[in-house]
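Missing here is one protein chain; the remaining ones are kept as they sit in the complex.
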Amino acid sequence: MNDEADHHHHDHAELSPVAARVRALESLLVEKGYVDPAALDELIDTYETRIGPQNGARVVARAWVDPAYRERLMTNAGAAIADFGYSGRQGEHMVAVENTPDTHNLVVCTLCSCYPWPVLGVPPVWYKSPAYRSRAVIDPRGVLAEFGLSLPEAVSIRVWDSTAEMRYLVVPMRPEGSEGMSEDALAALVTRDSMVGTGLALTPEEARKAGRVT
Amino acid sequence: MNDEADHHHHDHAELSPVAARVRALESLLVEKGYVDPAALDELIDTYETRIGPQNGARVVARAWVDPAYRERLMTNAGAAIADFGYSGRQGEHMVAVENTPDTHNLVVCTLCSCYPWPVLGVPPVWYKSPAYRSRAVIDPRGVLAEFGLSLPEAVSIRVWDSTAEMRYLVVPMRPEGSEGMSEDALAALVTRDSMVGTGLALTPEEARKAGRVT
Amino acid sequence: MNGVHDMGGFQGFGPVEPEADEPVFHAEWERRVFALTLAMSPPGGWTLDTSRYMRESLPPAQYLSSTYYEIWLAALERLIVERGLASPQEIEAGRSQEPAKPVKRRLKAEDVAVTLGRGGPALREAGTKARFAEGEAVRARNLNPTGHTRLPRYVRGREGTIVAVHGCHVFPDTNAHGLGEQPHWLYGVEFTARELWGPEARAGDTLRVDLWEPYLDPV
Partner (left out) sequence: MNGVHDMGGFQGFGPVEPEADEPVFHAEWERRVFALTLAMSPPGGWTLDTSRYMRESLPPAQYLSSTYYEIWLAALERLIVERGLASPQEIEAGRSQEPAKPVKRRLKAEDVAVTLGRGGPALREAGTKARFAEGEAVRARNLNPTGHTRLPRYVRGREGTIVAVHGCHVFPDTNAHGLGEQPHWLYGVEFTARELWGPEARAGDTLRVDLWEPYLDPV
């Protein structure tokens, strides 16, 4: 982008209006010396390729296999998650919340888009959409149905609205058929949606069908 | 519009998109036989030239000069207003509410645009605007300030939110300096805004300055 | 439906901007939308409540970025299509492509004055006794129906006082959806500004709103 920005005037016409506006803004802010183009690339690379739901999946898998770790995760999530080196921005104050046969947890941010970046990366479009933000709190079952998830009658839903800097990671229930699997193999069953509460962890069978494991 | 509609195809290009769309819709509905173009013209003429705040002003002026009429207006507004032949659509269930030295009335429709048509005509843009609909109930003094109206400290505001088919006509206080004026002359002091509550009745001096009386 | 049309209490819409010497209409197409909407009600057979629901259930971004008569136009088009009076293709084309649907009523020019003068009263004969009387304390229910309602969000759960008993009126929550008029007692209810907006509101300021009996609980 650095050298692209220098000749943005000649290829402006091919860009959408918003893309052209962003390019002009970047060009200006670089020229002013406020931003380092290499830092922009590094920020993008970090969240596009390195930090994502695979992080949270490793945390959940360890909690499934290691009762002592699970205990630490539930009582001091930040420290337990830091075992993996995950920390910082939008995950400064982590809380893990566990699904049980009685209670299903669902996380939303009605006011903006708060989301635990260090373990899940940046949020998907649906998480930030008015439809999700508005209805997760008043109609959680209707929302879950739109994700293809229908909970048993007896299960209560606990919705977490992230209004402050506390960030919530849902620990889904370990799926049936996953007995004896390794921690690494289990991590492949843990989807992003299962850690937000709009899905469940996959069974080994589902994970195979989804191409997440071979 | 009737004959215009017949050749809307050739002058389409000069119309804004919404105007073209409306013209096409009218053309279709006339062709289908659902609407009578002459009825459309009659509807428009009715509300553009015949029914408007001058109606309400006559009602208010009479209430100022005739205590018996005022009494009827306050207890059965519909019947009192019908004395002038004003009735019907969006004024089926009229209530008159009187300003006093202690209480100022302000009418709004937060949910849409309910407004007493037979006495005030169709509502102005500001009455239908999100700014007015949202803030009249939570910040009536801020709204009045935007109309240049600052009430004495001691005056309480009573806001009327028109959620049902009841329609509210504010009877403003008779202004100082209007003693001895005729009913017709008084009517010229009664503005639309004063009958919604976003203004007061004009003093004779103000009415002269505004060019409402000579 | 909890929608953006339920505007009471929003703070982000900027100042009210009255227009000096405002004309009744700002464009010829506004005149026509206004008149078409009124004239299509008899042949269309829909109620005012249904029209309101059509407007308020437009997508929120569209509702907020449309002018008033653009909203009327969009709602009118939806009603026309929904009732099978014309197809979306016909509306786009501005030309009839199918036979008209037989309609029972049609507003003629010579009937306009009488029709407007009669209006559409909402008062109905009472089949029940009013549950509440003037002076009684009530609390607006915390109802969140997904359909049409005239119970604004900002009064839900708040305590007020009955200040008027208006008689039995057509119930918009059912009437808007073709479920009948089901008339209910309608009350004028007064709330203090402090009850609605908290301790920052001015003591003595009040709000009155008309609420149907199914919106209210005794306190």
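In this document, chain identifiers A, B and C correspond to the written order of the chains, with residue numbering beginning at 1 in each.
What we mean here is this: a contact is a pair of C-beta atoms (placed from the backbone, for glycine too) under 8 Å apart; a residue touches a chain by one contact, two chains touch by 3 or more.
Everything numeric in this text was worked out from a predicted model, so none of it was measured.
Seen in the complete assembly, the chain not on display touches A, B, C. The chain not shown here touches chain B at positions 130, 134, 138.
Listed for chain C, the residues touching the missing chain in the whole complex are 1-4, 9-14, 56-57, 59-61, 64-65, 141-144, 146, 153, 156-158, 196-198, 200.
In the full complex, chain A contacts the hidden chain through residues 1, 8, 15-16, 18-19, 21-29, 31-36, 38-44, 46-48, 52, 87-93, 95, 110-113, 121-122, 124-126, 128-135, 137-141, 143, 146-147, 156-166, 193, 198.
Rule of thumb we're sticking to: only the chains that are shown with their structure count from here on.
Chain A and chain C, compared by their mean Cα positions, are separated by 41 Å.
The geometric centre of chain B is 17 Å away from that of chain C, both derived from CA atoms. Mean C-alpha positions place chain A and chain B at a centre distance of 53 Å. Annotation for chain C: no residues touch two or more other chains.
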